[in-house]
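I am attaching a structure below and will ask some questions about it afterwards.
The complex appears here minus one protein chain, its other protein chains still in place.
Let's look at subunit A:
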Amino acid sequence: MKHSIFDVIVVGGGHAGTEAAHAAARMGVKTALLTLHRRDIGVMSCNPAIGGLGKGHLVREIDALDGVMGRVADKAGIQFRLLNRRKGPAVQGPRAQADRAIYRTEMLKLTEAQENLQIVEGEAVDFLMSDNCINGVVLSDGAEIHGRKIILTSGTFLRGVIHIGDISRPGGRMGDRPSVKLAERMDDFEVPFGRLKTGTPPRLDGRTIDWSGLDLQPGDDDPTLFSFLNNRISAPQVSCGITHTNERTHDIIQKNLSRSAMYGGHIDGVGPRYCPSIEDKVVRFSDKSSHQIFLEPEGATDHTIYPNGISTSLPEDVQEDYVHSIFGLENAVILQPGYAIEYDYVDPRSLSLDLSLRGVEGLYLAGQINGTTGYEEAAAQGMVAGLNAAASCLDKEPVNFSRSNSYIGVMIDDLTTNGVTEPYRMFTSRAEFRLSLRADNADQRLTPISISLGCCSQERKEKFLSKMDQLGSTKYALESSKYTPKQLLSAGIKVSQDGNRRTGMDVLAFPDVTFETLAPLITGLDQTKPEIRRQVERDALYATYIERQKREIDAMKRDEGHVIPVDFDFSSISGLSNELKTKLCVTKPHDLAQAARIDGMTPAGLALILARLRRDTSQKKREA
């Protein structure tokens, strides 16, 4: 079988792969999405939920760049909750339980409808190369697909091994074969591989759970959606159940620890601290006699329940025992046992900021293969790789994201600068500029980028520009009107009587002041739409801090301006410790700001690199 020639070939139809393929296609290049089966597209290997803290930010950013994850999640959402609702908007994260079936159907529908995008079924087993340049893939049936850029997003499939207790077998995830040939091919590139693991809980039959005594957690009354394009939900809504492990559960687990794949010594890979298995929790928090479990429906019409909080690699009979020890689950039937999976990942320090692999022309990596965990992290990387592979085909500048404009930039920088020691997951605390990088203003930060790249739909563009218009004029009205403390007091706003005149924006930052309190004072504001009102409030709340951070961002930009050439020889700098030299050679920082963020970097080390950079530039000037 002979396929036509593509610009970009995406290998893997998971969350990274679909987002990458859509991004490349939106950029206008001819794109193929190659995956084992058409039915892989939109599959959630683990829990049926999208978003959360930090992750919700990523989904909003993907959406602001006109990606697909947010739109599909809105369609599939069966319970929406805004996490941290009672904290500042900067740390609020939208989250939704998703109906697996709807998610898959909708993702497939969008993918089939996307212009420039063709789905190809098959397993990639080899790369086509000319010199050191990749220009296609070979499928297991021998067919060849030619393409100028390849994005590999094979998730947990590279040399994947599934463990249930002391039984282990090769597998990419439950029910799928691993990709071994491809991994072997990559060995030839001398790619630095590592081993990681992750686990998933047993799935339960919801009809066999006794819901009567359990607390139920409904979604929010006014759901917060992911996409800036949407304002209403479409799927029927459900509640999650809540139950707890108890001392008997913990006893059963303790007694059988040696039979757990993880504790029995069958797994070498490192697992995530953030999403520990129940074995881990029982051992590490032995003083706690109970852990919370969310019983999450996998769909509005699906009886499968995902018990969030008890992922495990214990043998099946032990899983039966401990599940039945839990209140409400006494008679629960296990539909699929929990398991752990161990897989290869590529040390992301060998990637450039555009997610291309250094040393192999034309190959990009995105998703779990880069050491991350989670759908949102995968999709966000897919976006970066997709945009960049396409930009490169079109001879355009790389599309680089920075720590100062997005969580996407934070993640890419973290990965490429310091690598990973455990599966990497996004948190709001990873973003030092999180007061500016909010879920609510992702469009203000990133949609202009997608517009200027020419990969933004007309609908989004119009909606965005009109919103910016309204925001702009409302803020202008607020900023250009000033009030004395007396005037404010007469409007019922308590401020210190210091005689200082304050702008409407200043006043809006006060804890108890809302847009509605101010609106009567200013003409023309009573017509402002509710979503614009809320947005202006959030912008006002953080205005002074964002102003302060701007100075910091400027300083960082200055350091980013000291670009370190790719052939810069760190090992020849005398005075750098060998440890730092090794780290620098692995990471090959793009600029001085990135170098500063390498773990263990010292001021003297930075001064040294800076001095060398200055010397090299002045030498070049002299030679010219």
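By our rule, a residue touches a chain if its C-beta (ideal position, glycine included) is under 8 Å from a C-beta of that chain, and two chains touch if they have at least 3 such contacts; residues count from 1.
Going forward, contacts and distances are computed from a predicted model.
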The chain not rendered here carries, per UniProt and among "Peptidase M22, glycoprotease YdiC", "tRNA modification GTPase MnmE", "Cell division topological specificity factor" or "Spermidine/putrescine import ATP-binding protein PotA", the name "tRNA modification GTPase MnmE"
Thinking of the whole complex, not just what is shown, which of A:H37, A:R207, A:R248 or A:R548 touches the missing chain?
A:R548
Options A:T428, A:T447, A:T474 or A:Q594, residue touching the unrepresented chain:
A:T428
Just checking the interface: what residues of subunit A touch the absent partner chain?
52-54, 83-84, 86-88, 90-91, 95, 288, 291-292, 427-429, 432, 434-435, 511, 542, 545, 548, 552, 555, 558-559, 574-577, 596, 602-608, 610-611, 615
